[in-house]
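The following block contains the structure, expressed as structure tokens.
Omission of a single protein chain aside, the complex is shown with its protein chains in their original locations.
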Amino acid sequence: MIQLLYFARLREALGSDGESLDWQEPGTVAALKQKLATRGGAWQEQFAGNTSLRAAVNQELVPDTMLIKPGDEVAFFPPVTGG
Amino acid sequence: MIQLLYFARLREALGSDGESLDWQEPGTVAALKQKLATRGGAWQEQFAGNTSLRAAVNQELVPDTMLIKPGDEVAFFPPVTGG
Amino acid sequence: MMVRVQQEDFDVGVETTRLRLQYPQAGAVVSFTGQVRDLNDGQSIASLTLEHYPGMTEKSLAAIVEQAKQRWHIFDALVIHRIGTLPPQAQIVLVIVVSAHRGDAFAACEFIMDYLKTEAPFWKKEVTPEGAKWLDERASDHAARERWQ
Partner (left out) sequence: MMVRVQQEDFDVGVETTRLRLQYPQAGAVVSFTGQVRDLNDGQSIASLTLEHYPGMTEKSLAAIVEQAKQRWHIFDALVIHRIGTLPPQAQIVLVIVVSAHRGDAFAACEFIMDYLKTEAPFWKKEVTPEGAKWLDERASDHAARERWQ
């Protein structure tokens, strides 16, 4: 299993702030995005078409080539706008 | 007449914080320094030998070539060290 | 070093005094305070809501402060960032840096703000007369950050 978190504009577009997902083998962030995009609708739109999406694994920003292992916390969010 | 003011290290060296001085005709800051140096002792030391001395005429920093006119306020002081 | 993410307001004077009094050899304290503007891109702002990623926010702010400490001679730094819904002219963020000499404090404080703006996981949503909208990232913030590299 992995823990997924969605923030801000993405959270609102998906209507979800996160979920637990079955994840048995290490796989890349890109692979996870593809998997989520197959849900269609907003999921397809956000995870296939949205090039500005950021990913963090275990609370560190990572590129799409990063491997996700079972037990990881994976967050997706738009570019940050704090300060 | 002109009004002379001395500050900080210079004030202590001269033992004076200022004076009124007879000054009938326009003359340069350099000329005034020469005149004060002729008093000898600390005056000679401060106004002839001290190259770091700063001058202000009517509260504006000026070079030694600046003309002083009767009625002016002329201040001499060491480099500033505030802040 | 301290990082706080909180809903409550903060007092710039209290925080500045508390920080500098810990360092008798400090000569310079530089602070940045961010304020909610009443206008943004020409639209009036009724309120601003700040969302964040608990846990990652604190880690990323601590990492930014740590980088600043490695680049400049500073004694300490404090970052406070507010979350939740804030009215115009509310304080949003405070960064304070204490150092022996002012050049280091100015540079480190600006560095921390430039990195915070582009790395710390906060998101702003504005409420305007035309409804609510999430803010987009600003090219100028990325340009500000690039300068340090």
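Letters are used for the chains, namely A, B and C, taken in the order the chains are written, and counting of residues starts over at 1 for each.
Assume a contact is a pair of C-beta atoms (placed from the backbone, for glycine too) under 8 Å apart; a residue touches a chain by one contact, two chains touch by 3 or more.
Just so it is clear, the model here is predicted, and its values are computed rather than measured.
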Touch partners, limited to displayed chains, of the chain removed from view: B, C
Omitted-chain contact residue, chosen from C:Val5, C:Ala26 or C:Ala68: C:Ala26
Touching residues (missing chain, whole complex) on chain C: 11-14, 16-17, 20-21, 24-39, 88-89, 100-103, 105-106, 109-110, 113, 140, 144
On chain B, residues whose C-beta touches the chain left out of the figure: 5, 7-9, 12, 52, 56, 59-61, 75, 77-83
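Rule of thumb we're sticking to: only the chains that are shown with their structure count from here on.
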Whole-Å gap between the CA centroids of chain B and chain C: 49
Centre-of-Cα separation between chain B and chain A, whole angstrom: 73
Chain A and chain C: spacing of chain centres that average the CA atoms, whole Å: 26
Multi-partner residues of chain B (each touching 2 or more other chains): none
